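The structure follows.
Every protein chain except one is present and positioned as in the full complex.
Chain lettering (A and B) follows the sequence in which the chains are written, and residue indices restart at 1 in each chain.
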Amino acid sequence: MIRFVFLKLARALLTILLVMTFAFVVLRLSGDPAQIMLGPDAPQDAIDAFRARWGFDDPLWRQYLAYLGQILRGDFGVSMRDGSAAIDLVMERVPATLALTVPALVLKLAIGIPAGVYAALHRESIADRGVIMASIFGFTIPSFVLGLVLVLIFSITFDLLPSGGQDTWRHAILPILTMSIGGIGILARFSRSAMIEVLGQPYIRTAMAKGLPWRDVVWRHALPNAAVPIVTLVGFMLGSLIAGAVVVESIFSWPGVGRLIVVSVANRDLAVVQCLLLVIAATMVIANLLVDFTYGLLDPRLRSARPAH
Amino acid sequence: MTPLLQTRGLVQRYVTGKSLFGEADTVRAVDGIDLSVREGEILGIVGESGSGKSTLGRMLLGLEVPHQGEVLWQGRPMPSPRTAAWRELRAQMQLIFQDPLAALDRRMTIGAQIAEPLEIHDIDRANAADRVAELMDRVGLRPDQARSYPHELSGGQRQRVVIARALASRPRFLVCDEPVSALDVSIQAQVVNLLRDLQERDGLTMVFISHDLKVVRNICDRVAVMYLGRVVEEALSDRIFSDPRHPYTQALVSSIPKVGQGLEGRIILPGEPPNPACRPSGCAFHPRCRAAVTACAATEPALEHHDGRLAACLCLSEREAA
Partner (left out) sequence: MAFVSIRDLRVAFSGVPVLHGIDLDIARGEAVGLVGESGCGKSVTWLAALGLLPGKARVTGSVTLDGEELIGASRRAVEKVRGARIAMIFQDPSSSLNPVHRIGRQIGESLALHRGLRGAAARAEAIRLLDMVGIPSAAKRIDLYPHEFSGGQCQRIMIAMALAGQPDLLIADEPTTALDATIQAQILDLLARLRHETGMAMVFISHDLGAVSSICDRATVMYAGRIVERAEIGALFRAPMHPYTRGLFDAIPDLDAERARLAPIEGTVPDPKALPAGCAFSPRCVRANGFCRMEEPDLKPQPNGGEVACFYPIPAPQREEAFA
């Protein structure tokens, strides 16, 4: 078990390192930050000074080693725009993003899974068809279209909710809705097929043949097995808690991590973008670890590969 | 006369539970097999799951490279996989296995699938259509079925398609791995008869792997019984079933439910075949053997001649010495 945890952690750290390296190289090969920061008309000596100030004159490998050294010391660099610490810039945006993504995730789970399970239990009923249609609708509409439609209806036509900004809880309603509808559709669809698959398994027939009431067959025998594939998808959603709101934050001018990504990338604010990618990669990796450990809890077959006899 | 196919000390092992830090377990799925198959004969390999019979079959065809030992084709070592010589040899040896639906491509007509080996091995390309018709006739399929897809045929017909396809490259040697196990009794007999005809009419040589002893008894000339990767008894089919000598073979033969005979007189073995990863010491069968003596736990019995057969059992050797 300890070896298992150790291996998983090692793999997680390796993943983060790869993301960091990739981001570092790509960012440096895809445009000159000095040009972008100082503008196309900047004098050559200003550009040279900028480059020397941020260390862009060194060879790439030396810059990279310096960067790794900094990270190990807990220094994530400073923004080239205003000199404030990159990690502070990122962290102060995180709560605003979580204020959207966490409620959205709760909505996805609370509506998507029950709807999918209900549809699977009542196959080919009107409710099942309704769930299928609604979920297709949910995950085929891109969020920028959905966001604009919601604004059109609730803000412009009926003037019920604000169309942007972050002043009150009412401002969060439309972004949260926009974000959750697609996820609800995907989860409903996925839970439905996971559940249908499980209900067709021989052990469900065994549980019924035993004389268990249908409720218990569903709760004790079907759901724990259907949970395994559903957890994978939920883990993926958990991983995008930080980075999953780029489009929605832009539509509703919500000052979260997503907006920071857009602005920093456009400005080639290297330290901030790298720091953002690091935080995002860490979230995904942690979500993945959680999924792996949950698998072990849910399915004893995944705990050890070796049979006991 | 040189046997068509021969194995010498064939061993296959697999690594299980491989990991970065832990020690890997190795399982010897096949553990020292010496067999020979004469031209035109059908050799049966019987054994339960985990006995290594399918692994052996794949090694005979060169689909798996043995860990130790060698397979000789007409007295010469098998060329290494994926070389030109190997491909040429592969045309002469074909595999038929249990699940015909898995062996066929769902999106191709069966005519096209039977013709495929002709293209691959570049045989009879000019009159491929005639050759397909001839092959289909030989396995008992109607000519109009060439345009059908696998799902339109029954299980028995699909197995006939698989056999026709295997015959397309004019092989001399077939390995049939549980070819009739997935089929219903009445259909099973049709396919068994077909395989028998191929041997009798065309002189095809076969290795027939199965757990169905009745079918093996019917179609095979000679039978080798495997237990945990080794041959424990080998004899002519009639002899091994009418007079099994190894205690495992005896139990196996007696376990066949016979019509009109109750449960009396059967040898019920205790326990289950052990995991090949933890092979018992001495004779691997001794923990379940009713004839076992103390020495069986210590000494590995060799496969020796006993009364017109080969058997690996200490008790048999002792009885003869006495």
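In the analysis below, contacts are C-beta pairs under 8 Å (C-beta built on N, C-alpha and C of every residue); 3 or more make two chains touch, one makes a residue touch a chain.
The structure displayed is predicted, hence computed values, not measured ones.
For the omitted chain, the shown partners it touches in the full complex are A, B. Only one residue in the set B:156, B:229 or B:301 touches the chain that does not appear here, and it is B:156.
Only one of B:121, B:266 or B:279 touches the chain withheld from this view, namely B:266. Set against the missing chain, the residues B:118, B:176 or B:192 yield one that touches it, B:192. Taking the complete complex into account, B:184 is the one of B:184, B:202 or B:304 that touches the chain left out.
Contact residues of chain A toward the unshown chain are 123-124, 200-203, 205-214, 220-221, 224-225, 298-301, 307-309. Contact between chain B and the absent chain runs through residues 48-49, 154, 156-157, 184-190, 192-193, 196, 211, 213-215, 217-219, 237-238, 241-242, 251-263, 266, 268-269, 271-273.
Quick note on the criterion: only the chains that are shown with their structure count from here on.
With centres set at the average Cα position, the gap from chain A to chain B is 52 Å.
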